[in-house]
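The complex appears here without one of its protein chains, the remainder shown in place.
The block that comes next holds subunit A.
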Amino acid sequence: MYGGNSQFDGNAAFAGGGFMPSQATQTAGDHSFSPAKNRDSQTLLPLSVKQISEAFQSSDDKTNFLIDGVDVNNVKVVGILFNKAERVTEVSFVVDDGTGRIDCSRWVNEAVDAKEMEAVTNGMYVRVHGHLKGLLGKRQLVAYSVRPVDDYNEIASHFAEVIFVHSYNSKLRRQQDSSSMSGQVPSSAANTPLKGYQASPSTQFPGYNMDGIRGVDKMVLDYLQQPSCLAREKGVHRNELAQQLKVPSEKILEAIESLESEGLVYSTIDEYHYKSTANG
């Protein structure tokens, strides 16, 4: 609803016409209108405790963690629960998933929360969903869901997901690094942590960006931008392009059409001769 760059629209709609920071956004569980957190960036990451222990803590005042270049908010961990300790409004416990142990805490404010926690006991395999928090240098999971595992295929499934998401995010990160060339950087995603694992990754670039130009187009453009070609008043015949680049004429024609529509080349003496619009 308020996604993308319209970070303060939520505030404007609910208080003071946008002039005053809204008191409404300061309430504890109200993440959806928080200006700093866009819904898109709150993905769920299945993780191993080892990954959590190695997560990079960015020095923001937001205490954000980064794993594989992705903002860590919601986390899923599957392991054995133990050291369950019940206090008045909170239940604390530890989850051991075979890669490490992490302290967890579950706030119990309503009957449904208490009932959920009663169903889990020490020694049981559980699936925990929660937020990763750093408290006094220690990493802790503030759980909002703790459920027993019924089908033990979930163990293999969870770790397969952990491996997959890690591979996916690492690959995305490598692509992001290698494709940050000149030209307009299309979205704010390039300067902030990646959105990470989502069902349909968004890596679209606007038309003007050099990355958007296909291979052949780029080859043609590069050829035409050579000093020797730029110097030629009559430009380059398209047969020469086909011959020199060893690309079929039809492809050259397509490339020229697309470059011409972008305003990057123009025809000179006739429709067969082209020059790059760059000055060189």
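A few notes on this one:
Quick note on the criterion: a residue touches a chain if its C-beta (ideal position, glycine included) is under 8 Å from a C-beta of that chain, and two chains touch if they have at least 3 such contacts; residues count from 1.
Operating definition for what follows: contacts and distances are computed from a predicted model.
Not every chain of the complex appears here, and the one that does not is recorded in UniProt as "Replication protein a 14 kDa subunit b", selected from "Corticotropin-releasing factor domain-containing protein", "Vacuolar protein sorting-associated protein 29", "Replication protein a 14 kDa subunit b" or "ribonuclease P".
Residue A:H166 is the one among A:K76, A:R127, A:H166 or A:R238 that touches the chain missing from this view.
Across the entire complex, the residue among A:S53, A:T121 or A:Q244 in touch with the chain not shown is A:S53.
The missing chain, though absent from the display, is touched by one residue of A:S157, A:Q226 or A:N239; that residue is A:S157. Mapped onto subunit A, contacts with the missing chain fall at residues 48-53, 80, 98-103, 123, 125, 138-140, 151-153, 155-157, 159-160, 162-163, 166-167.
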